[in-house]
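Note that one protein chain is taken out, while the other chains of the complex remain in position.
Residue numbering begins at 1 within each chain, and the chains themselves are lettered A, B and C in the order written.
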Amino acid sequence: MILILKNGCPESVMTELTDRMQELGYIVNPIIGVEKTILAGIGGQEHDKVDAIEQLRAHEWIDDVLVITRPFKLVARDYRPESTVIDLGDGVTVGGNDICMMAGPCTVETEDQLMTIAAEVARSGAKVLRGGAYKPSTSPYSFQGLGIEALKMLRHAAQTYGLKVITEVMDPRKVELVSEYADILQVGTRNMQNYDLLREVGLGSRAVMLKRGMSAKIEEWLLAAEYVAAGGNERIILCERGVRTFETATRNTLDLASVPLVKSLSHLPVVIDPSQGTGRRDLVAALSKGAIAVGADGLLIEVHPNPDHALKDGAQSMTIQQYRDLIPALKRIASAVDRGLPLN
Amino acid sequence: MILILKNGCPESVMTELTDRMQELGYIVNPIIGVEKTILAGIGGQEHDKVDAIEQLRAHEWIDDVLVITRPFKLVARDYRPESTVIDLGDGVTVGGNDICMMAGPCTVETEDQLMTIAAEVARSGAKVLRGGAYKPSTSPYSFQGLGIEALKMLRHAAQTYGLKVITEVMDPRKVELVSEYADILQVGTRNMQNYDLLREVGLGSRAVMLKRGMSAKIEEWLLAAEYVAAGGNERIILCERGVRTFETATRNTLDLASVPLVKSLSHLPVVIDPSQGTGRRDLVAALSKGAIAVGADGLLIEVHPNPDHALKDGAQSMTIQQYRDLIPALKRIASAVDRGLPLN
Amino acid sequence: MILILKNGCPESVMTELTDRMQELGYIVNPIIGVEKTILAGIGGQEHDKVDAIEQLRAHEWIDDVLVITRPFKLVARDYRPESTVIDLGDGVTVGGNDICMMAGPCTVETEDQLMTIAAEVARSGAKVLRGGAYKPSTSPYSFQGLGIEALKMLRHAAQTYGLKVITEVMDPRKVELVSEYADILQVGTRNMQNYDLLREVGLGSRAVMLKRGMSAKIEEWLLAAEYVAAGGNERIILCERGVRTFETATRNTLDLASVPLVKSLSHLPVVIDPSQGTGRRDLVAALSKGAIAVGADGLLIEVHPNPDHALKDGAQSMTIQQYRDLIPALKRIASAVDRGLPLN
Partner (left out) sequence: MILILKNGCPESVMTELTDRMQELGYIVNPIIGVEKTILAGIGGQEHDKVDAIEQLRAHEWIDDVLVITRPFKLVARDYRPESTVIDLGDGVTVGGNDICMMAGPCTVETEDQLMTIAAEVARSGAKVLRGGAYKPSTSPYSFQGLGIEALKMLRHAAQTYGLKVITEVMDPRKVELVSEYADILQVGTRNMQNYDLLREVGLGSRAVMLKRGMSAKIEEWLLAAEYVAAGGNERIILCERGVRTFETATRNTLDLASVPLVKSLSHLPVVIDPSQGTGRRDLVAALSKGAIAVGADGLLIEVHPNPDHALKDGAQSMTIQQYRDLIPALKRIASAVDRGLPLN
């Protein structure tokens, strides 16, 4: 930690500040210049000193506080140099050499709809069935999901076609219930900083997919993952789904640079959601290819037999035929970056 | 609702779309031009048709769907032309002619700290005591609040000095508990779209302060308020606390234009949080004046006797002396816009 | 300047880096910790070392470079503690105690239009007449301004009613011409980083109003002003006109916090453009009041007798009656912050 002092800082304050830094475990080097004086502190990790650092930042004689180390620990690549591979059982993994395809409807609507989609995506290389049972809707007058009925349908469809299940959980009170049916608990973009929910999924053992908040910095995203890990559950998959910018031609701006960046900072696998990331069916194929090319470990794609009758997000859902055509194109890209994309 | 069709749309599809619009209650006018064909639908409110509209947007022959009416209803100025005044009892109101000052520490730390601040802010015009009992912290290693102990201290300090209490609730399981101690339940920026929490506070009768999400559009903010209102609780105060932009010199970019804009769209009162809105103690006074000048109904200000020993957010906390000096300046501005700011 | 080295940096590299820092004039203090090693350099101002600093940032053994001092000099408050007052002659100043009102049409359309508006705004407290002669238009098919004819009309109208003239210059080849007719040269938001234009206006002696780029950080804005000052012309007025964010309900997000912030960093006066800043006529009055309350030195307001026949930006132009009604309201706010707003 480096404290940059304001001009004219009295010596007594410098002593006080040095003492405070020493109490925090820093070895303090005062460097007194003509224009600026700084107190440079060298010590261990700083992730557990955030409050103390913020206090110093508030000090009337301090111009700025510069922090040297990263604020997260358990999810950091420094902490665990090898990439984490999440094993979902039956040979399905996320973070290994194979790209993990996760596909399905935005929202579970009927048994028929779900079985049709599950059958098709299983045939076309998906390992994980996605589908919303509890839906976060911007409007209270919009469909909120079928709840437990949808969970049952998901489990049944997955079992029938040899798939794993991913579905969103929004309410800490529902974590236990959803964990009975799902192999991966999805924490959505709106809940990335819902700390009670993060703590709750961190206490369990189900794999967690943590979507990036729509205006979350990379560091904040990794800190949210740290909440889950700090609870004891390190089976975390990160999912980039586009961030909010000034651009309105796409629903979000998909930040593909986050993939190599996060993979250098953290050992966790990263998946891309090109459906939410663009909001436009006609862009999903291109961005799926881009995602694999930049190094993503998987894709989360919305598929619907009749997008214009989908209860939610039809505009960004691929048709079954489009999804089927996508797979061979993705296999070629995967192969060009030495990754696999096996059909079932 | 207006459907803009793609060129070459077959007549059979036009018939299908017309039928779908009529089923939704629209009177449909087809307008066939040389370059574009549109289906113009006139009907009632569209806030309860969001899903149907989204389905149409996903249709392969539809280029765009233009929606005419607003997606929210209960919180709209159209629905209730008179401004809502939230009565907190004992003559304390939000949304009336008087500016409502809410002040206190970011986080409740000790009985002593809280009593000192409460005494001072009560003396300097505050009607509501703020203070965090459950703190949303970006890092899991940061202080998370004293919980129920803090709630008790808040109630005690408020009673002693004739103040009302506002404090944040993050977990739907804690709404009942926090409602026992607080006069206003604050829903924080990270939870603006935590729908289970919104539903929970919407079922109660405690006033709710809904902070704008850090990247929420005005419309999404009002839709979040609509969730609370739709649950039966219309005692809602909106709070602008800055949005996230590319600028890093301030913690957030305080959007003061949102005040007159929201007040034209909605009947709900609007409060400004200049502490979070800037993140810098030295800017709080100026933005507080600006807030009243643009028409805010109240201010939510962080005050701490020793900001550089505050457990949280000291950098944006005013000292007690600064807060004391601020009040006469604010009274002058309030008076210049024909508002009151009575001392206790 | 502080260099944070990567773990395992060889001693020979540390020596090389120390030498490079010393060549730049720094006294170097190496601080070697268990987890991190840093080289802390203390020296003079760093504004003239930006390229050298960037080179170091590119070094393979350097993790980060932290810069201590500000990158601008001539426009900094540190350099000139007293606030700059721009004297436009005939008692008209910007940056003194009086709020300077600048008003007029977005675009000069006809002699009649301009004379009508000039007469009215002069009567209602304006000191400076605004009006576009060369218009930056997003579309090439949109009106581009009347050019020199408009300049002549502006000068004539201003002379008739005792006003000063502000108008935009976009092309470095036109700076000399526009300077013949205008008292203030406006550099627009799209040209804030048009360095050839900045250099050109910096060589002259006409006052320059530098609008903030639509996504410019405060620091970049002041560096653009530094370009003008470095050319020899220190008669610079800064103008905040809203920044681009995700919000679409207003044309821009007006950053009123920039006023007190810039005034603490720089000695230059700051003016607010609430017309561009909101894009909505119905919000201009409220934000004008807010601007004065936060400490702005002037306002730049679009006024048109028939906004729905304005050639440009009618949606954000006040009617003459609205402008007339605004002035007494602003005088009250100005008075509440001990500023004047004299009528002519």
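Before moving on, here are some points about what is shown:
We adopt the following convention: a residue touches a chain if its C-beta (ideal position, glycine included) is under 8 Å from a C-beta of that chain, and two chains touch if they have at least 3 such contacts.
None of the values given here were measured: they were computed from a predicted structure.
When you scan A:Val67, A:Ala119 or A:Val294 for touch with the missing chain, the hit is A:Val294. Between the chain not shown and the residues B:Ala40, B:Met115, B:Ile148 or B:Leu203, the one that touches is B:Ala40.
Screening C:Arg123, C:Arg155, C:Arg190 or C:Arg324 against the full complex identifies C:Arg190 as the residue touching the chain left out.
Although one chain is not drawn, its touching partners on subunit B can still be listed: residues 2, 4, 27, 29, 31-36, 38, 40, 42-45, 64, 66, 68-69, 215, 244-246, 248.
Although one chain is hidden here, its contacts on subunit C can still be listed: residues 47-48, 50-51, 54-60, 62, 71-72, 136-144, 170-173, 190-191, 193-196, 214-215, 220, 223, 226-227, 230, 244, 281, 307-317. In the full complex, subunit A touches the omitted chain through residues 215, 217-219, 243, 245-250, 253-257, 259-261, 264, 277-278, 280, 282-283, 286-287, 289-295, 329, 332-333, 335-337.
One rule holds for everything that comes next: only the chains that are shown with their structure count from here on.
When each chain is reduced to the average of its Cα atoms, A sits farthest from subunit C. With centres computed from CA atoms alone, B is the chain lying nearest the middle of all the protein shown. Rounded to whole angstrom, the centroid-to-centroid distance between subunit A and subunit C, based on C-alpha atoms, equals 39 Å. Averaging C-alpha coordinates per chain places the centre of subunit A 27 Å away from that of subunit B. As a whole-number value, the distance joining the C-alpha centres of subunit B and subunit C reads 31 Å. Shown for subunit A are the residues that touch two or more other chains, namely 215, 244.
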